[in-house]
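Before we start, here is the structure in question, set down as structure tokens.
Missing here is one protein chain; the remaining ones are kept as they sit in the complex.
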Amino acid sequence: MNIIVCVKQVLDPEIPPAKFKIDPEAKQVIPPPGVPPVISLFDERAVEAACRLKDKHGGTITVLSLGPGKAADVVKHAVAMGADEGYILQDAAFEDLDSFGIAYVLGKAIQKIGGYDLVLCGRQSADWGNSQVGSILAEILGIPVITLAGDIEAVDNKLKVKRILKDGYEVLEAPMPSLVTVSNEIGLPRLPAGVRIMLAARKQVPVWTAQDIGAEPAQLDRANAHTEVTGLSVPTRKTECEIVTGDTPGQAAENLASKLAELL
Amino acid sequence: MSPVSATYWGIPGYAIFWVLFAVAFGLFAQRLYFLFRLMRLGKQENRFDRIGQRIKTMLVEVVPQWCNLKTVTRKDLAGIGHAMLFWGFSLYLLSYVIFIGLAGGFGLSPVIEGTTFEIVYSSILDIAGVLITVALIWAAIRRYVVRPQRLEPSGEAGIILILVFVLMALNVSVVGFGYAAHNIHASWPPLGAALAGYLSGTGLAQGTLEATYRGVWWLHYIVIIGFMVYIPRSKHLHILVSPVNILFKPLGPKVVLEPIPLEEAESFGASKIQDFSWKDLLDLYTCAVCGRCHASCPAQLSGKSLSPREVVLNLKEHLLEAGPGLLAGKAEASSESQAKTMIGDVVTEEEIWACTTCGACQEECPVSIEHIRKIIDLRRNLVLTQGKMPESAQLMLANMQSRGHPWAGVQSLRLRGDWTTGLELKILAEGDSADTLFWVGCTGALIERNVEATLAMTRVLKAAGVDFAVLGDAETCCGDPARRAGYEFQFQIMAEQNIETFKSHNIKEIVTTCPHCYNTIKNEYPRFGGDFKVVHYTQLIADLIRQGKLKLTEELNSILTYHDPCYLGRYNSVYQEPRQVLQAIPRTNLKEMERSKNKSLCCGGGGGLMWIEEQAGTTKINQLRLEDVLKTGADTVVTACPYCLQMFEESIESKDIKDSLQARDLVELVEAAMKQSQSGGE
Partner (left out) sequence: MDNKGVLVCGEIAEGKLAPITIELLGAGRKLANELGEELSALLMGSQAGGLGKEAIAYGADKVYVAEDSLLDNYNSDAYTQVAANLCSKVLPSIMLLGHTDAGCDLAPRLNGRLGGGLAMDCLALSVDSAKLLISTRPVFGGNAHASMVSKSARPQMATIRPKVVPPAERDDSRKGEVIPVEGKIDPSALKVKVVDRIKEEVEGVKLEDAEVVVSGGRGIGSAQNFEMLRELAGVLGGAVGATRPACDEGWAPMTLQIGQTGKVVSPKLYIAVALSGAIQHVAGCLGSKYIVAINKDKEATIFSVAHFGIVADYKEVLPALTAKFKELLAA
């Protein structure tokens, strides 16, 4: 099975909320110093899903990341997990694209690679979380899409996907190629192990520009963006927390219970 | 008249002697050669460096039996008994060579018999024989009546006790019957002479005595060469192998972990018996089943299925079962025995993940078996090749990879460099240099309770006028949790990264509050090109007190007990300095736990176990250690390791005794004992 996985490098979501700072003018987040970026957690799950399929059915996994040069780290991480090839899509024209723009660029790159049975994306990115790139990409490529996968299997040349619902799941069958967005229910991603760590460390990750993938400038023009962020703010959430005490934690608990019982 | 020179049914005694010897020796050599070949299945390892020092170590440990006597300091006096057996038997062995080999087999009996040398030597043997017998009886009572936890009443042990006793008895009999048969009236050797006297008095015919003498002599000979055949086929192989094992023991740090070379094949760590190094396989032969490791292992003591002794013995059994097939060149298992998987059947995953790498097993082992590296080799296979590990360990290791520290989830509370907020510290930026670096460690920077100790440390250092720098948020994990959990590659990457960081700032000396960082940077980084002077803060503070730069004047009025962290104590022999510091504090009563210094019981946090759940349904190791603390009646348990501190806080809270017992890092007491003005205020 030939699988293409789209991964994104994001600011580490695990930081103390007090450290989360934004630049309201630029409508960007100011990264706290000394915190390295990480692979978006759902994208990592998508790589894991691809690796499981490769373990079972063989084939190749190609990883794409639209981002700056440092994004090579997440591509290498994917290689360390089990991916075979990886490319970064980097160009001045690729900056500040909206979901359609991103899907367009990814689509062009995927068409350049060709010969795929499955495209995997995370269900949403761990930063802006627009949750659309996967579905738009599927439309561009003209392939079916299944969202929120908790498990993916390949049976008799068809995809069998377990889609997570609010109170259960459904099992869907799709032809190949299709696009599937992956959710965290797929389970823990594997720890890069064995030779792959060294392989990944030494891997050269080629950079593709707009020209390399044949992206048309009109499609990337900011003026033609489908959505724009017009404002970014940090909500102030100041609740006065009343710390309930007692001689012992057990006593504090009793005091708390009494207080709450009165309120409710 | 040596019985060897007689003729039996037409066959010369010499022929019988040498044929028997040849057979026995042949079987002996064949077995040893077989074991040697099996050992050679293991990987290469260089233990041949500094051969002079090695030989010296071996002689010191073996000849005066220091290997056993070192354990006598804790009420295990069995070492004395073994020393008696060893020295006694060494004398006997020499006597066999002289009196049976030379005198008998080589026909030099006329030259030797009757000489003063022979009489003196035989007398010594008699006395030795008595001591040996005493030791044997003592051993038998211990093993079969007293039954201490570490000794199994095994059949093999019983056989050897009986056989050795039989040898002693036969030795006396040979002399006794010999004198009686040849009408020699002598007073020495005492036992032999006494027997001879008795026999003469019985009025047995000279011919009977002579025949019996010859019978006893040959029986004695057969038992001796029988030993030669038996020893390499039993646990008593340790008699031959242990000096060799001691010869090849690690000369520096006690746990020698080999880095994995970059261009390795598909498999990492040990999944088959031949994946271990030859030294590991030699270890397996060396085990004398004394059980000291078993009885000191915190996992075993708290009810886990792991026993270091069982790991060694099971691996030995596996080697003997699977070995022949491997020697014959069969790559895949064809027989039942080789179908056993090493990880799973021989050693279970549960056992593998229960080890805290505390080093008690290796400390206690009289024959220098290296248990820990085998466990880590097995972990390496599980993690690096099979991708199998407890989920909590996986989350920890993934976090090491993506965030550079093992504390997954903690970053939602504080970042690496947050502890420095509001403090006037020299935080190294790119291009800066510093002589002394205060290396904080992940736990000291990220976990609230341990941050308190870190802050205390900075205040103490400043008060003492120590010029130091910190890395702030540029500090990443030393790599210890990854290495102990078997995730070797990640460790290597981190080690190399850190060494580069140290070099880029021209660091000369590194002071740390964490023994794991201390051990890793001091003992393991040199292998990767990082040679720095590494100091644990207890050593630094002891030194500062000695120099008068730190004065501890405030009374603490506490009953203290000090818990030796495994990675500071056993791993690096730092026992005195923390105690010196504590004793410099006025009005403190330092009570030692029974299991202290190199007998200290692990807190349960090392070896990656801070992140791995202990086996369900067993006592937590930290609870076991807490009981040791409670026995001292102390109101404060002091330690010098962030994991130990965490473990004590957890166990104290679990037992709900916060009112009567508090856990403190040594540096916190030091600060408390400094005059307020000195410490620069709170």
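Labels A and B are assigned to the chains in the order they are written; within every chain, residues are numbered from 1.
We adopt the following convention: contacts are C-beta pairs under 8 Å (C-beta built on N, C-alpha and C of every residue); 3 or more make two chains touch, one makes a residue touch a chain.
All figures in this text were calculated on a predicted structure; none of them were measured in a lab.
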| item | value |
| --- | --- |
| Of A:P37, A:G67 or A:G134, the residue in touch with the unshown chain | A:G134 |
| From B:G10, B:G203, B:G409 or B:G548, residue that would touch the chain that is not displayed | B:G409 |
| Per the touch definition above, residue among B:E156, B:D435, B:D531 or B:E613 touching the missing chain | B:E613 |
| Missing-chain contacts mapped onto chain A | 11, 13-14, 16-18, 20, 22, 27, 29, 42, 98-100, 103, 123-124, 126-132, 134-140, 144-148, 150, 160, 164-175, 178, 183-185, 188, 224-235, 237-245, 248-254, 256-261, 263-264 |
| Chain B residues that touch the omitted chain in the full complex | 391-392, 395, 408-409, 412-414, 448, 613, 653, 656 |
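Everything that follows uses one rule, which is that only the chains that are shown with their structure count from here on.
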| item | value |
| --- | --- |
| Intercentroid distance (Cα basis), chain B paired with chain A, Å | 48 |
| Chain B - residues contacting chain A, complex | 262, 264, 266, 268, 383-385, 387, 389, 391, 394-395, 397-398, 401-404, 409, 411-418, 472-474, 487, 489-490, 493 |
| Residue ranges of chain A in contact with chain B within the complex | 12, 14-17, 19, 32-36, 38-39, 77, 188-195, 197-198, 201 |
